[in-house]
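A protein chain is absent from this complex, but the other protein chains hold their places.
Chain lettering (A and B) follows the sequence in which the chains are written, and residue indices restart at 1 in each chain.
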């Protein structure tokens, strides 16, 4: 692991991240405190927070947000505009009326296992595991665990007999 | 109110905005003609348009778009990738076939009252009020008013007995 991606690009903010070999990070990205495995690619307009871990040979597409507590395996495809959530009931302020800090909530981790695919504009709620090879449809809102090799679609996401994004 | 946020950050476009004390605006943001109250935080990849007003101690998370006509109270949490809409039937061109201008449509205002939370990837249609302390689920599409302290989820958003994002 090293401190920089393999490519150069303008308009990037990268602070205290660790990268495997041959990682490509596109312009207009904001990465801090995360780890990205060898051969993975990070698209434009992506933010990845401290504590997120991304495996090897993953594709993280444009406009996606990956928060603290998300662990992504190897060979995972994350579509465009995917939003991960790590809090069950986020609030701007705490019970004292002050801006909420990391002491005011419980982080709900998310695991995305090897070879899974998450369709564009899907939302992944905190606390779920998406099994190996699973497929999450485009625009789905995932509120429960998804079994390995399963396909889920819809709001909230339900099992589908198909094997495609919708 | 003052013309600059309290922090410095690269890759920002800020024009003719007013900020209260201790406002933090992250990089890769495009703010113009809006007002942001004291202590609020604006995430990366956020655009806020002329005419939008944001209260004090709010958190506006990454990838969110806030349009003209949106008024947000104090202590409001707006998740990641939330889209506000202020037009019932947007068109690219007017009846003369010319690019539509602000004369060609009626702005539908949106009010988000104090202490409300809007989950990530929610869409808020023009003309609605989201009451104080209300909770809008992740990925919900809000087409009607939401009562104070109510929880709504789904597409279109319906009342839920739960008290969480899904």
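One rule holds for everything that comes next: contacts are C-beta pairs under 8 Å (C-beta built on N, C-alpha and C of every residue); 3 or more make two chains touch, one makes a residue touch a chain.
None of the values given here were measured: they were computed from a predicted structure.
A.B. asks: Can you tell me which of A:50, A:94 or A:120 touches the chain that was removed from the display?
C.D. replies: Going through A:50, A:94 or A:120 one by one, A:120 is the residue touching the chain not shown.
A.B. asks: What is the set of chain B residues that contact the non-displayed chain in the whole complex?
C.D. replies: Contact residues on chain B toward the absent chain are 11, 13, 28, 30, 45, 47, 63, 65, 81, 83, 85, 87-93, 97-100, 121, 123, 125, 139, 141, 143, 155-156.
A.B. asks: Can you name the residues of chain A that touch the chain not displayed here?
C.D. replies: Listed in rising order, the touching residues are 10-11, 26-28, 39, 41, 43-45, 57-59, 61-63, 75-77, 79-81, 115, 117, 119-121, 135, 137-139, 153-155, 163-166.
Rule of thumb we're sticking to: only the chains that are shown with their structure count from here on.
A.B. asks: Using mean CA coordinates as chain centres, what's the chain A-chain B distance in Å?
C.D. replies: 23
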